[in-house]
Every structure is written in structure tokens, then in C-alpha cells.
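Removed: one protein chain of the complex. Kept in place: all other protein chains.
Per-chain numbering from 1; labels A, B and C assigned in written order.
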């Protein structure tokens, strides 16, 4: 079980909402809505997705990474490097 | 008709794909998939949405903003300020 | 003269401040300051630089791009594409 297991329901609710936001953006395009209003919705959706990512990262540090550190050995180093790479991708996206 | 009208189909295709990506992320959470793999998918999805936003902004400049500039008057200034604010939101998101 | 000419002094003041912020970050590293405090300063500095970038972009649209649109012809299209590419780089950085 991964770190986010305890609040899976809340994460799923936020992801369903983000999915609805993207569907709403497609609908706005289909309805010929004003460009700037569509851009505003895209900004809101990427923000919502990034907030989910930051929460997942916190869970990951609290569980998977913490467990690897407690277990010690090279596994801990690998987990920290992997999490840092994930942060690098989030910062660039 | 707004600036993106001529490639509405392509935009809709990309937005449907982004919607599928978000649905896929929810499925990954539901299936207890590894946190880092979920983060990678979120980064890919926000990148895809931001690429759509940049394309919409280019269309907006080429049409709505260009038309306002050609028409002249205070409307041109307002359109440019509005587009600049949209860029500020994109950069922060 | 470029679009930002009229508020060059204000831009220079903000850039001098950002330069001082980066120098301050180097000093924090040299003084063995706490990692998280250094990260907070880096976030503040990139935000300040991006705000300068958004302002420069607004100036650019109001002057260089607007002039090209008023002049008409292929130059307008090229200027808009160039500005859109600059936004894409800002969004990714």
C-alpha cells in the first residue's frame, strides 16, 4: 500500500473534479467561447493538478521514502534521488 | 468566431486526450499504483494543457488582439492588458 | 526604441533588486544557512524575475507587436509567432 492510501477517496474526488474541468474546457472550445476565458480555466486546472501532485509527493516522502530511510542501505539513496527527479519534472511542468 | 476556430478539431482532440490522461491518473490512484508513476503522469498532463494554452494564446494574439489593434482606440490597449494578465496566470500555474 | 523604454528606470530597479536577491542567496549558502530558507528565497527571486518578464512581454505586445500589426504584411505574423514562442519558454521555466 502506498503513502496516499489513507486519503485515496479525497484524491479521487479532486481528480474527478479535474477531469470535469478538462471536459468543461473542451466544451468551451466546442461552444466557441472567448479565448481568455478558456485560458483562465486551463490555468485553474493545471493548478489543481499540481496541488494533487504536491500532496502525493508529501505522502510519498512520509511513507515510501521514510520507510526506505528507516530500512537504511542504498535503497534509501535511490528513493530520495527518484523523489528529487519527480520534483524536477513538476517544477518544469 | 474566435482565433482558434480554424483548428478547433485539433484542439478538441488534444483536450480529449488530456481528459483521458486525467481519467487515467484517477485510475492509477484507484489501482494503488506507485506514487512516482502517478506524479510522472500529472507532469505530462499539465505540460499538455499548458501547450494547448500557449497555442490558444497565439491564436488570440493573431486574431482578437490583432483585430483590436487594427481597429485602434482604447479597445486595443484593453485587449493587450487582458492577454498579458492571462500570460501572468499561465506563468504562475 | 523598444516598448519598455518608458519605464526603463523601474525595470532596472527591479532587476538590481533581483540581482541583490541572487547575491543574498549565494551569501546564505556561504553562511551555511538552513536549506529551506534558501529555497524560499529562490522561489521569491524566480517569481520576481517572471513578473519582470510578464511586464516586458506586455510592453512588447503594446509596441513592437502592435506596430507590426499596424504595418501589416508577413511581419505581423512573424512578430506574433515570436512572442508566442517567448511565452512558451516562460511557461516552461
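To be clear about the criterion, a residue touches a chain if its C-beta (ideal position, glycine included) is under 8 Å from a C-beta of that chain, and two chains touch if they have at least 3 such contacts.
Predicted model only: the values in this text are computed from it and were never measured.
In the full complex, the hidden chain is touched by subunit C at residues 1-5, 8, 11-12, 15-16, 18-19, 22-23, 25-26, 29-30, 32-36, 38-40, 42-47, 49-50, 52-53, 56-57, 59-60, 64, 82-83, 86, 89-90, 92-93.
In the full complex, subunit A contacts the hidden chain through residues 50-51, 53-54, 57-58, 61-62, 65-66, 69-70, 76-77, 80-81, 83-84, 87-88, 90-92.
Note that in this section only the chains that are shown with their structure count from here on.
Subunit C has its Cα centroid 21 Å from the Cα centroid of subunit B. The centroid of the Cα atoms in subunit A and the matching centroid in subunit C are 27 Å apart. Those residues of subunit B in touch with two or more other chains are numbered 50, 53, 57, 83, 90, 92.
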